[in-house]
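Only one protein chain is missing from this complex, and each of the others stays in its spot.
Letters A and B mark the chains as written, and numbering starts fresh at 1 in each.
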Amino acid sequence: MSTTLLLIQILNGLQFGLILFLVAAGLTLVFGVMDFINLAHGVQYMVGAYLAAAFSAMFGSFVLGLAAALPTALVIGLVLELLVFRHLYARSHLDQVLATFGVIVFLTEAARMIWGVEPLSIDVPAALSGSIEIADGVLYPVYRVAIIAAGLGVGLLLYVVVNHTRLGMLIRAGASNAPMVSALGVDIRLLFTFVFGFGAMLAGFAGAMVAPILSVEPSMGDTVVILAFVVIVIGGIGSIRGTFLAALLVGLVDTLGRFVAPALLKLVLDPAAASQTGRAIAPMLVYILMAATLFVRPAGLFPARR
Amino acid sequence: MKQMSTMRFGLAAAVSLAVACAAEAQEKVKVGLVLSLSGPPAALGVQAKNGFELALKDLGGKLGGREAEVFVVDDELKPDVAVTKVKALIDRDKVDFIVGPIFSNVLGAIVKPVTDSKVFLVSPNAGSSTLAGRGCNPFYFSTSYQNDQVHQVSGHVAQARGYKKTYLVAPNYQAGKDAISGFKRDYKGEVVEESYVPLNTLDFQSEISKIASMKPDAIYAFLPGGMGVNFIKQYKQAGLADRIPVLSAFTVDESTLPAQGEAALGMFSGSNWAPDLDTAQNKRFVAGYLAAYNAVPASYAFHAYDAALLIDSAVKATKGDVADKQALRTAMLKADFTSLRGDFKFSQNGFPIQDFYLTKVGKRPDGKFETQISEKVFSNYADPYAKDCAATN
Partner (left out) sequence: MSDVAVLPEPATPAFDRPGTLVPVVVFGLLALVPLAAPLGGEAYVMSFMTRVVVLALAALSLDLLIGYAGLVSFGHAAFLGIGAYAVGILSAEGVTDIVAQSAVALAVSAAFALVTGAVALRTEGVYLIMITLAFGQMMFFLASALAGYGGDDGMTLPGRSLVLGRDLLAGDRALYYVALAVLGTVYLGLRRLVASRFGRVLAGTRENATRMEAIGFAPFGYRLVAYAISGVVAGLAGVLLANQTGFVSPATMSWQRSGDLIFMAVLGGLGSLHGAILGTVAFLLAEEVLAHFTEHWRIVFGPFLILAVLFARGGLTGLFGRRA
């Protein structure tokens, strides 16, 4: 593999990592502040993608579609919070996993009934549809650059909000000791509702951003949510910084592993066996990474609590 | 003690349901549709279901002159669920034919219980080489093709067009490996890379970078379902669609085209049929499907439609007798009906001997997308495994 290709693949890995970060950011926030495992984060991402597709088609513009999708995703998130999630905050993690699993089953089927079983299409906005030549014959789509920018933007926004605002202070305080914050006179329920709504909107934003490059279909959240959990667990639950670094790490390992694993195995095995084994190992790499991380640091890279 | 009554109620409910179903009409020809109707790949199952139901409507609700009763079950794409549901169809509902499934892992699970019970299994989608060859079965028929054949079409075309370097991409599982070996059967040029991507890959950007840097003359893609949608959209966005031609199978078809749209225009596939195939019967079918479901039918719908015609012709030939399995098999082997694809015959293994085409994605006058026939690649082509089949007449 040439050096140029390796560099491009590193870029691809970072870019994939930023997509994962977009999805995982809301998840880790909700988990960290409210101690709430929301398995349904993935379907909220799916709903965001569908809303973006539906509104873009309605208005004929991706930007307007995105602008309409975000508040709608927020409203749907708040309705779910009111009906289901609110009653689960005081429950065990296991109950939360199971009830939000029920939400997945319901929303996935609802999306199928509303939008049909066939995947939906949404075009890349015209302004971002070109590509730039970054090496001889190798084009990089402008929209990918937009995704990178969006990922970095969300990261920066969360960093500023969490570390440099009063709201962020409450969020951090809530994450480490919610009863104490409540005792100090802060309406913790309102804070939770706010954080949850914000998390839902982040999930919807992630879905809307990837809608032009991925197939918009009811099950699109399933694969992503598991990877997002891997990311936040490696990063340390509740830590934005940890999630950011873990997302990039997972993106790199997943992307490069497929090329590097067979190459490395060729040093010890014959080529056919090496590519066979490499292919078998590649999809396991992120899980091996997670198991190894937890083996060394049982609460992730940057444990936020305790 | 409440517990007991709940249990009893549950069992009683299940049993009474079953009894109610079994009691209905004895005289009808019964067909079970076993398809994946929920979960990610539901689009394909729904196409097949629609195709079969449309055929039944066109036949006036009858198969071979007898009233037909159809049981639709969702296999949920879980082999163990499929086995239980198939046993329900055979044992409780007493079906004479089963049409399905879409996916080969479900096929592997149900083929034995179905054929052991001497019920005919008609597959509306690709069949494995085992079933076509040594493992062929007198109760198994396919209205589609043997897997390798569609891949071979693309390999044949790549060879004929003189592509010197090709790049092959498929998911890392058995069907993916079959696809690549099927392509290479007729292709003698240089394969610069056989790339096996993990199942359910989302982002193909790294794959696309590799293709761009290797600059092959053409690529061959076997990426079914959502993977195909993602790959094609991203391939187009990377600006490769106009530079490196795409040959494919199950990657651009009418079930994925609504989502791929313009990005898939001009891409090639191997197939035994296309919506624009010029037969009177086919034109009526496509128009009827569009009117009923507001979508262009894909091959899954066509194969299921033909499955209904096949059953109809066989039951007609035996004068409505579905108990004489031997007579029924002989009648089915004759394929005595006008298929949407035109005429075809069955090999001894129950797979069609038929023409294969290269298709190209185009836009219809109504703005929808479809695959269109570009050239005929093979005529009256039998699958290569048929000679290993020893199914007795």
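To be clear about the criterion, a contact is a pair of C-beta atoms (placed from the backbone, for glycine too) under 8 Å apart; a residue touches a chain by one contact, two chains touch by 3 or more.
Fair warning: this is a prediction, and the values are worked out from it, not measured in the lab.
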Which residue of A:110, A:169 or A:183 touches the chain not shown here: A:110
Touching residues on subunit B - with respect to the absent chain: 1-4, 6-8, 10-11, 13-15, 17-19, 22, 37-38, 72-74, 76-80, 83-84, 87-88, 90-93, 104-105, 108-109, 111-113, 128, 171-175, 177, 198-199
Residue numbers in subunit A that touch the chain omitted from display: 35, 37, 84, 87-88, 91-95, 97-99, 101-110, 112-113, 176-179, 226, 229-230, 233, 237, 276, 279-280, 283-284, 287-288, 290-291, 294-295, 298-300, 305-306
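FYI, only the chains that are shown with their structure count from here on.
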Rounded Å distance, subunit A centre to subunit B centre (Cα mean): 34
Subunit B partner contacts - residues on subunit A that touch it in the complex: 2, 4-5, 8-9, 12-13, 15-16, 19, 109, 112, 117-121, 123-124, 129, 131, 135, 137-141, 143-144, 212-220, 222-224, 255, 258-259, 279-280, 282-283
Subunit A contact footprint on subunit B (complex, rising order): 38-40, 42-43, 46, 172, 196-200, 202-203, 205-206, 209-210, 212-213, 215, 225-226, 229-230, 233-234, 237-240, 255-256, 258-262, 295
